[in-house]
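Removed: one protein chain of the complex. Kept in place: all other protein chains.
Moving on to chain A:
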Amino acid sequence: MILLRIVAGILMLSLGGCVGRSAQLVPAGSQTVLSTDQLEAEWPQGWMTFRPAEKDEEAVKQGLLFMATRDGFGLQTMRLNKRPLDGEFKYTQKKLSATMLPQEVAAIFLDDIRSHPDIVELKIVENGPATLAGSQGFRANYTYRSKSGLLRQAVTYGCIDKGMLITLGFDAPKRHYFSLDLPTFEQVKDTVRWTS
């Protein structure tokens, strides 16, 4: 157990060294409510959460606030993102605007995934209206095959509010893991709220 803690400590230090001094990998069970200056969410107990460093340029660009997993990020990942509307998407050149309808926002969000060169066989299972953090938005449920050939399924809630695009996503291998953790994800979704 002591050895495990030492290894975990080294891992956390090295992660911090890689992505910047303030990256935080929080072990299971120690914290469930994670908040930033404006948004917070209650994460499931027993899950590990990751908060990227301020200097992690890619995370900042994508507006990543938190990530969470129980068994490893490849097996199930939840992500909460908040980014300004004039920010660039990673793959599509399309832009958001504050007057867009939820389905228009969802279409651009999905176009970005569709334009991802390593994602193939994208299929939209369902794309419909939903609420996130009290705002009207979308819920997109889709499957795709990853670069390694694994069939994965994801659900993303998104909305535009206070000049920001807020998304909460869940991604897992379609077989076993997706249906196993989807109810937990839906519970997390209900806890996303503005703090100010």
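Just so we're on the same page, contacts are C-beta pairs under 8 Å (C-beta built on N, C-alpha and C of every residue); 3 or more make two chains touch, one makes a residue touch a chain; residues count from 1.
One rule holds in what follows: contacts and distances are computed from a predicted model.
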What is the protein name, per UniProt, of the chain that does not appear here: "TPR_REGION domain-containing protein", "Glucose-1-phosphate adenylyltransferase", "Chemotaxis protein CheC" or "DNA polymerase IV"?
"TPR_REGION domain-containing protein"
Residue, one of A:54, A:118 or A:190, that touches the chain absent here
A:118
Pick out the residues on chain A that sit against the missing chain.
90-94, 102-103, 111, 114-118, 120-121, 124-129, 145, 147, 149
